[in-house]
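With one protein chain removed, the remaining protein chains of the complex are shown where they sit.
First chain written, first letter: the chains are A and B, and each begins at residue 1.
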Amino acid sequence: MTRRLVLALAILFLAACGAQTGGASATSAPSQTGISVFAASSLKPAFDKIGARLQATKNVVTIFNYEGSQTLTAQIQQGAPADVFASADTAHMTTVESAGLLSGSSKIFAHNKLEIAVEKGNPKGIHTLADLSRAGLVVVLADPSVPAGKYAQQTLNMAHVTVHPASLELQVTGVLSKVSLGEADAGIVYVSDIVTSGQVDGVPIPDDQNVTADYPIAVLKSTSNGPGAQEFIDLVLSSDGQTILKAAGFQGV
Amino acid sequence: MSLKASVKVSRTPFALDVQLEVEQGETVAVLGPNGAGKTTLLRALAGLVPVEGRVELNGDVLEDSARRFRVPTEDRHVGLVFQDHVLFPHLNVLDNVAFGLHAQGRPEAREIARGWLERAGLADKAGSMPRELSGGQAQRVALLRTLATEPRLLLLDEPLSALDITIRAEVRRELARQLNSFRGVRLIVTHDPLEAIALADRLVVLENGRVVQTGTPQEVTARPRSRFVADLAGVNLLRGQGHGDHIALVNGSSVAAPDAGEGNVFAMIHPRAVALYLTRPEGTPRNVWQGETENIDLQGDRVRVRVQGPVPLVAEITPSAVRDLHLHVGAPVWISVKATEVSVYPA
Partner (left out) sequence: MSQGRVPAALLALAGLGLLFFLLPLLGLIVRAPWDQAIGAIGSPETGTALGLSLFCSLAATAVALVLGIPLAFVLSKTTGNLRSVIRALTTLPMVLPPVVGGVALLLAFGRKGLVGSILYQAFGIQIPFTTAAAVMAETFVAMPFLVIAVEGGLRSLDPRYEEAARALGARGWMVFARVTLPLLRPAIFSGAVLCWARALGEFGATITFAGNFPGRTQTVPVAVYVALETRPESAIVLSLILLAVSLAVLVGMRDRWLGAL
């Protein structure tokens, strides 16, 4: 009785392991191939659409892993298997490249600028970066360890504005959700975040105070489907892909 | 000062239905087999169990279900002593005894408590923790703890049954002393007849939630009205219909008795009055039956032999008689009882 129980548990355990590796590797069905894409969270709305497009046109199934660029970098360095990496800044891509984990070189595929997110209707009447230093205002930024947070600090420095944030969120989505819930009066996020959110209004930051984030994309050395990975990147750089990205609030290349 | 209680508690497996009156200066023992409802009765009087009925102490109504009136336990000023002391384990002896006094808001609580301990000869244990005491000491402290609050009604739940037999006698003597000097109403609950007879002025026999007999210990044992008391008193008890000079038992057998009267009756026969024979005896006894030896029990220098038959009885004979008759379990034997030895009284 006990022996059978142990045997059953062992089989279950191995099956679970097998299922994981089976999914990540290539052919599940004869006419379909798959890839796994690690992308910065701000790319989710656009990349989901691009992934659907890829399946429709090239029959390649894409599995996405959306996290902060720093988390993805750490995962890749720890050996997480993926085919494509799209980062929210060049610094993290450089880190991965220096570690020799890229297959080939990276390409910039989009730009993003920063914008101030405010509650719908802008009840607190925020119009400039300087307004963010108003007393009594609850401002939320992304943590400097996140690219968006780093850029936000740069923007504020360029505008010579001192802000005392109530919180340094660990993900840009955290900033957005606090503003949209009404718990924060303002936050600094990407233009693309405001476009796709629809729950907040945006107050533009003039170009001379703004920071442009470059989004690079590359095939990873750990890829098990090089052609599929390249298909994805090609689609991203194509006019179709660029249209989708622009609709999501990015600037194209 | 008296307790007048009419208590009904409906709780599986049986319903308790008791009318009780206890006068001041009288110690009443509620006696009965385990499960008879004795503890439930006590807890009901203490206010720990809701009842249907009425409880009145010294003229104060403690509970009246008809008028939905109920005094909570803490306001009844009755004292409850549990079977196994239930001393507060985290307080020492002195604080245990002083607990009730503190609850009453007496500033000299500890001094009063110390006085009680000294009078009981337990002053040296004042600083001990309950787990350091012997069973007898713990039970005595529990009694002191209750007496210290000078309750109007003292309820004792099997006060000696948790103690070793060897120390029971000693604690019983002290308990009797304390009870005599207690100026309230006293009610003890027990299944131990020795305890009941030694401590009580009056017995109330409880069986299956109902009072089957009351009286002084002597009255009750002289005329048992239930199997339980009969076993207690060590006598045979039969029940049947009286027809003048004999009693008809339920199974049809007949027992000759001089004044059997009419109607439902009890017939009591002392085992000493039951004689055993190997063959059918000839002689004056009207009551002669054949039976089979069911059980032989040596008790000191007497032997109690239980005989099954049309009239099942226990006989008390000498060990030599057992030998002479070659009695063993299953042996056939004849019983005879003189009609004059059958004591009959109304049921």
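To be clear about the criterion, a residue touches a chain if its C-beta (ideal position, glycine included) is under 8 Å from a C-beta of that chain, and two chains touch if they have at least 3 such contacts.
A quick note: this is a predicted structure, and the numbers were derived from the prediction, not measured.
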Which residue of A:61, A:80, A:130 or A:168 touches the chain not shown here: A:168
Contact residue for the chain not shown (choose from A:46, A:140, A:172 or A:205): A:140
Among B:145, B:168, B:225 or B:246, the residue in touch with the chain that has been omitted: B:145
Which of A:74, A:130, A:159 or A:247 contacts the chain that the document leaves out: A:74
Positions on chain A where the hidden chain makes contact: 2, 6, 68, 70-71, 73-74, 138, 140, 143, 145-146, 165-170, 174, 178, 181-183
For chain B, the residues touching the chain missing from this view: 43, 46, 48, 72-75, 77-80, 82, 86, 88-90, 99-100, 102-104, 145-146, 149
